[in-house]
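Note that this complex is displayed minus one protein chain, with the remaining chains in position.
Going in written order, the chains are labelled A, B and C, and every chain counts its residues from 1.
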Amino acid sequence: MSSLALRARKVSARQPILLILLTLLFVLAVRQPEFYDPASLLAFLKRAAPLVILAAGQYFVIVAGDFDLSVGSLVTAEVVIAARLIDGDPSMTWPVIAIMIGFGLVVGLANGLITTLLHVPSFITTLGMYLILVGAVYTWTGGSPRGALTEQFRMLGRNSIGIVPYAVLILACVATIALLLMRSDFGKTLLATGDNPRTARLSGVPVVRARVIAFILSAVFAAVAAILLGGFGGVSFQVGAGLEFSAITAVVLGGVALGGGRGTVTAAMLGALTLEVLFTLLNVLGVSGALKSAVQGLIIIAAVAIGARRSRS
Amino acid sequence: MLQLRGVGKSFLGVQVLQDVDLELAAGEVHAVVGENGAGKSTLMKIASGVYHPDAGTVRWLGRDVSFRDPRQAQAAGIGIIHQEFNLLADRTVAQNVFLGREPLRRGLVDTAAMNERTASLLASIGEESLSPQAIVGRLGVAQQQVTEIVKALSLDARMLIMDEPTAALADHEVELLYGLVRRLKARGMGILYVSHRLKEVFDLTDRITVLKDGRRVTTVDTSSITADGLVRHMVGRELSHYYPPKSAEAGQERLTLQGAGNNRLHDISLALHAGQVLGICGLQGSGRSALARAIFGVDAFTRGNVHLDGASIRLSSPRQAIRAGIAYITEDRKAEGLTAQQSVLDNAMLATRALSPRWFATAGRTLKARELLAAVEVHAASEEQEVRYLSGGNQQKVILARWLALTPRVLLFDEPTRGIDVGAKAAIHDLIRKLASEGAAVLMISSDLPELLGMSDRLAVMRDGRIAGELPGTADEETVMRLATGASS
Amino acid sequence: MKISTALTAVVVTAMLFAAAGCASDVPTTTQSGDPKGAGTGEQSKFFVQADYDREIALRTMTAQGPADKPWEQALDPKTVDTTKYKKAGPYHLCFSNAGVGNPWRQVGIKNMQAEVKLHPEIKTFTVADAESKDDKQISDITDLLGKGCDALIVSPNTTATLTPAVEQACAKVPVIVFDRGVNTKCPVTFINPIGGYAFGATGAEFLNEKVKAGGKILALRILPGVDVLETRWSAAKVAFDKSQLNVVGVEFTDGDPAKTKTIVTNYIQRFGNIDGIWMDAGATAVAAAEAFEDAGKPVPPLVGEDQQDFLKMWQDKKLTAISPTYPTFQWRTPVIAALKILNGEAVPSPWKLPQPTITQANLSQYVQPNMPPLHYAMCGCTTLPGYPETWGGK
Partner (left out) sequence: MKLREHGVWGALGLTLIVGGILVYADGGSLFTQSSTVSLLQRAAGLGIVAIGQTLAILAGSLDLSVAYVISLTSLIAAETMDGSSGMIVPAIIAVLGVSAGIGLLNGLLITKLKINAFIATLGVGLLIKGYLEQGYAGPAGSVPTSFQRLGYDRIGPVPLSVLLMLAVAGVAWIVLNRTRFGHHLIAVGGDLDVARLSGVRTDWVLIRTHIICSVCAGIAGLYLASRLGAGAPRVGSEGGYDLESIAAVVLGGTVLAGGRGGVTGTVGGVALLAAIDGIFNQLAVDPFFKQVVRGVVIVAAVAIYAMSLRRKAPGKVATA
């Protein structure tokens, strides 16, 4: 028992986010035991999946020392593009999904190249990309989404195999990929790049390539999130609104330092999960939607303040 | 004006300064010379209020003083010009000079007065040509130095400590500095002048204090001593340190440079042999590090030829150099050697991972990294410990392990033992020799002349971006110093 | 380390206290004895009893004008004389639009542009788009006034904040306001359909009829503070408070389908099931219905609007539903009114347009599979030039 407690303390010392998450889950267990029914737990994971995926994507960029503010508008753009291209034709489902991933790749590549080769701060690059994507997709569709998504497409975000939603399976895949990437040599060199780009370069790390890949990962993960969100809720222009800040909040909540080189992708994803559990809990507690942003603000300030104190002591 | 009596200082039980006396008179330029580790910088820091002496007294203008911090010393009239300038690149000379003490008129900064006062300070040292409104970032190094000096003057400094003031200056700029120092002296300013370059010392100073191993060897009038005599005072320390035996014979030529150069290096021709350590000595700013960086492709050569094991190569990035089998242990560990927040193991594996990235960690490579860490005797709480918490010596060993994993053919060591304790130093020396004996060609840069002499099979001496001469590993310190300082010419 | 542990401890403790503290409060909110008004909260401060009464009355009146052209009809018209504005053509018509940031306004602006094309006497039609910014719309109006417009049509972004700018404009040209109103009587006429009270009441009454007494109703609103939407909710609230229905929640969705689905799913989870959905706009109706499908429950009676995606779902899945409309054909009327005014003809002021409701009975005539999912069926645009391509159909 004492060794278990010791272990728990060790884990929570390394990842305080886990402590916060467990506490929230405990409170949720007291207030709403039904939450732990397998079905509703899976439904929760299904809803949380897009943000967790976005947080994982954002993590790559942040840990390499940059920002990606364009993911929210990219999600919107992807969903709207998908609806217009598929236009209700089932045979178009898979080709369009491939196009979505490809489009994410191109956007990430553009973000990465502008940031690294033109030396534009990523804050500005991705802010510009945000404006461009929103504007372009509205212009292209004449201001209102056209076409329709097919059932096959929507299935990925809506339906389940047995009781396990596709979204949860996709989340599991993406999380596995993210974990493997960060355990792989690429992940380690990415961390080194964010930590100290000069050392990384002098040790043979292709720094520009690593940063560009981080942007591509963020954008491709956003494309995957778009597939899930489009499937879950259907086409709308609101689908991606504000997701960039939610993703950054989640990553920071997970103890990942802005500026790079510090934090794990697991913690970033746990941060996203914590945020979703928090919102569920607020809903259960009957806290009005309006106060959610205030709670979000408090949590993020507190989490970062604690993190800042830890790294100094 | 300044009198140090019997000053002593120790860090962690190591006596760095012991019973040092120093006097500086108004209008005097007083050189402080000595080898690396002789205690010059500690002495300067005591004079400028950074450190408190453990023993002895500091008298300033006839009164015993004990400065809390450099700002208090500044206020009392002691200015210091560091090697690294404390200037804002985007601001004007006047704005930099008066930063933190801007003159006010009716509550607003009086720009006119600020410029005027800067101009008159500049005029007072004969630097009328420098505009107070020039942007510092666009000035040459010499003019930036002038700005620093004026900043000190604006604080009514009555004495100035100049730490290696010519290190970053080009030749013609050095001449300008000479004039400036002479004018300051004429105004009655006392100047403590720390320099390696004996030519300057003889050109400029009135008296010279020689430090060795934390003690004052002598203080002499400059006119009463020759360069040879001075060098003899500075060196001659007993080899308190054991160095591994040198290589008997040179192996094949590994890396050869023929007439190589770039904007800082000129006409470099050198050969590194397998099994040998080539020591590069030279003063700061002589191009030692630039040479290593050029070979490693950081600031690549733009002229000349480079051959590696007989094949002509052109390296334009570190990555290419590493692929070719070259490793570079940088001078500034913190800024260029470590990823401080990553673990010991991750730091040790960084180059391996960067060069041949794998999807899955293979046990073999990790095992190899562990073996290397053990072989170089890194002492860490665990391999997962963040490398920033390690001592300097252990950090350097981790970096060594990083490169050893690639079994490089050529190793470039830039100040490999700077800031490292004696025990770790010996271990690193042994390692360097072992690597050479296993067939690597080693280039070693060090400011610590005895170390370089103890380690090198051959020596190349650099001055002003050129090879001033090559010497056998058995050369004595005086010969090297003469060549490096230009005292012999 | 110690400080951080302490801080973490404080945060965690605070959360635990929050949970414990709230534990005693919750029953009072969900199980309070009085079903009436319990879940619907306080009445909106936008609620005006007289306006409410008038709209409820207008619902049963017959409109005057051509029956096949509801955009030219008017309810209970009181006309104003406009001879002082009479002017010879051709005309320069100006329009200050609040924005085109949602599909409803997209359909609307296309209706208006097509209507303009029907009238050769309109030589120039200048549109300034305020991008949903009050501040920009105020500037836009100033700007338009300098362009020699013969009449100005305004669709205000918000009521209170646009009033001063509209007053300024009234002094120079005849002003026609439509959709949202302004707090001034200076425009020549104000055009809108019956209004939000009628919309909201129609939906609530339908639920009252279809859902058994004591049934759990979830009300979904887009966002607070928009008068058009506030009136819809306040009328529904009045209806619910009078009924035996139990409104278990009122939530804001931001018009976001994903958010809507999450909210509805949460409610299904929390209350076992929901027996009826009321909403103040149909953009999220499909998402709300899907939440029930995904939870494996039958879709309860619900209120939507006239978007094609919902109408199609209604038809395909045989839902029990109703669609009050806020017809986009009203975007045609301001152009017609402007021409009448410039012609010196009397116009109704205010100009109340009819507000048809789509029910099971007339559903089939509004389902148009060739149109985009977010096209509004009640557009009165099928005979306009460029239909259906201009509206994104095929």
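The criterion applied here is as follows: a contact is a pair of C-beta atoms (placed from the backbone, for glycine too) under 8 Å apart; a residue touches a chain by one contact, two chains touch by 3 or more.
Just so we're clear, the structure is a prediction, and the values are computed from it rather than from any experiment.
Colleague: Out of all the chains shown, which come into contact with the hidden one?
Modeller: So, spelled out: the chain left out of view touches A, B, C.
Colleague: With the full complex in mind, choose from A:V75, A:M100 or A:V134 the residue touching the hidden chain.
Modeller: Hidden-chain contact among the options goes to A:V134.
Colleague: Looking at B:R59, B:R91 or B:R365, which residue reaches the missing chain?
Modeller: Going through B:R59, B:R91 or B:R365 one by one, B:R91 is the residue touching the chain not shown.
Colleague: Tell me which residue among C:E55, C:E230 or C:E290 touches the hidden chain in the full complex.
Modeller: C:E230
Colleague: In the whole complex, what residues of chain C lie against the chain that is missing from view?
Modeller: Its contact residues with the unshown chain are 44-46, 99-100, 126-129, 131-136, 138-140, 142-147, 158-161, 163-164, 168, 224-227, 230.
Colleague: For chain A, enumerate the residues touching the unshown chain of the complex.
Modeller: 67, 114, 118-121, 123-125, 127-136, 138-139, 143, 245, 248-249, 252, 258-259, 288-298, 300-301, 304-305, 308-309, 312
Colleague: For review purposes, identify every residue of chain B that touches the missing chain, sorted by number.
Modeller: Counting only chain B, the missing chain is touched by 71, 83-91, 95, 99-102, 104, 107-109, 111, 135-138, 141, 144, 164, 167-168, 284-285.
In the analysis below, only the chains that are shown with their structure count from here on.
Colleague: What topology does the chain touch graph have (line, ring, star, complete, other)?
Modeller: Graph shape here is a line: each chain touches the next, no loop.
Colleague: Taking each chain's centre as the mean of its CA atoms, which one is most distant from chain A?
Modeller: The most remote chain is B.
Colleague: Mind naming the chain pair that shares the most C-beta pairs in contact?
Modeller: By contact count, the leading interface is A-C.
Colleague: If you average the Cα atoms of chain A and of chain B to get two centres, how far apart are those centres in Å?
Modeller: It comes to 46 Å between the two C-alpha centres.
Colleague: How many angstrom lie between the centres of chain A and chain C, each centre taken as the mean Cα position?
Modeller: Result: the chain centres lie 33 Å from each other.
Colleague: What positions in chain B touch 2 or more of the other chains?
Modeller: Not one residue in chain B touches at least two other chains.
Colleague: Return the residues of chain A touching two or more other chains; collapse runs of consecutive numbers into ranges.
Modeller: none
Colleague: Would you mind writing out the residues of chain A in touch with chain B in their complex?
Modeller: Those in contact with chain B are residues 180, 183-186, 188-189, 191-192, 195-196, 198-206, 261-262.
Colleague: Within the complex, which stretch of chain A touches chain C?
Modeller: 12-13, 16, 19-20, 23-24, 27, 30-32, 34-35, 40, 43, 47, 83, 141-148, 158-159, 229, 232-239, 241, 280, 283-286, 289-290, 302, 305-306, 309-310, 313
Colleague: What does chain C use to touch chain A in their complex?
Modeller: Interface residues on chain C, with respect to chain A: 1-4, 7-8, 11-12, 15-16, 18-19, 22-23, 25-26, 29-30, 100-103, 106-107, 251-252, 254-263, 265-266, 269-270, 283, 286-287, 290, 294-295, 309, 372-375, 392.
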